[in-house]
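Heads up, the thing below is written out as structure tokens.
Note that one protein chain of the assembly has been removed; the remaining protein chains are unaltered in position.
Moving on to chain A:
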Amino acid sequence: MPGAIHAEGLVKTFGDVRALDGVDLDVPEGTVLGLLGPNGAGKTTTVRVLTTLLRPDSGRAVVAGVDVLKHPNEVRRSIGLSGQFAAVDEYLTGRENLHMVGRLYQMSGRAAKARAAELLERFGLADAADRPAKTYSGGMRRRLDLAAALVVSPPVMFMDEPTTGLDPRNRQALWEVIQELVAGGTTLLLTTQYLEEADHLAHEICVVDHGRVIARGTSDQLKARTGGERVEVVVHRPDEIAAGREVLAAFGRSGAVTVEEHTRRLTVPVTGGAKLLAEVIRELDARGVEIDDIGLRRPTLDDVFISLTGHAAEQKDAPDAPDAAGATAASRKDPLK
């Protein structure tokens, strides 16, 4: 049985740009799929096709059991969309915004009013309910936008970069809301360029680049593809590199030690975790190798991205998304952290 969201061979071109180049997706009911990729990879275009906003050139998609291309209005009853820009009317109050959305979901006036009050309370907006949304902070607007997407408790939710531009505290708060939502049985497709976010929220991750899904799997499966854990040592003096290499080679899984001469950094893939790390330290100490830094590094999704695409997620050019606010924030992250 196909999942709550199912897409096959989605293709969409804009002029010369192949925004989607054969995207296949399947999201089982009640799970979260993270669509991970840099700006311009095709994440937003995928969401726009699945939410009936854009017709693909070819391919098919089924959302909540309904064909997206044949019965778009039927699909719209069952989905909630929360965008990367908080799409609320800034001159309307929070309450007026939610009431309007409820009415346009074809709820009765009374039901829409009750639901608006309920959501405002739940999203911590009750005190600001009767103020125009333009007086809200960024986090409050994002919450209002999310509330608008939840007016009918849709079984399938789409969130396009829900936390882009939010500060860490608001991001954390929004993650909690999303986790509770999923605990309640909602199927969610989430796009993000924050590797940490996909890691944290998604059951399954699809890595997209140039309009294609280039890898898919759980966070652990993807990390395993990059070779698992490794020990990283920075020796104190250049003449200690040779001794350090011998020690690491003895502990290493495949024996291949990577050496960065100028930073005196030695890396080797290992299995054995923290226990092994203690042994490495003892052995280095016994051989009189002085160390500046040592650690057990677990691969991040950044590592996954680099090993899959040959470039870091944030260094890519984004031809059709030049105003990527999130890219600058992401590029400050140390990819080896």
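Just so it is clear, a residue touches a chain if its C-beta (ideal position, glycine included) is under 8 Å from a C-beta of that chain, and two chains touch if they have at least 3 such contacts; residues count from 1.
Everything that follows uses one rule, which is that contacts and distances are computed from a predicted model.
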item: From "Transport permease protein", "Na+/H+ antiporter subunit D", "NAD(P)-dependent oxidoreductase" or "ABC transporter substrate-binding protein", the hidden chain's UniProt protein name; value: "Transport permease protein"
item: Residue of A:18, A:77, A:210 or A:225 touching the missing chain in the full complex; value: A:77
item: Residue among A:26, A:89, A:196 or A:283 touching the omitted chain; value: A:89
item: Residue, one of A:5, A:177 or A:277, that touches the chain absent here; value: A:177
item: Touching the absent chain when the full complex is considered, from A:10, A:41, A:107 or A:270; value: A:107
item: Interface with the undisplayed chain - residues on chain A; value: 48, 51-55, 64, 73-74, 76-79, 81, 83, 85-92, 96, 100-101, 103-107, 118-119, 122-124, 132, 143, 148, 150, 152-155, 173, 176-178, 180-181, 183-186
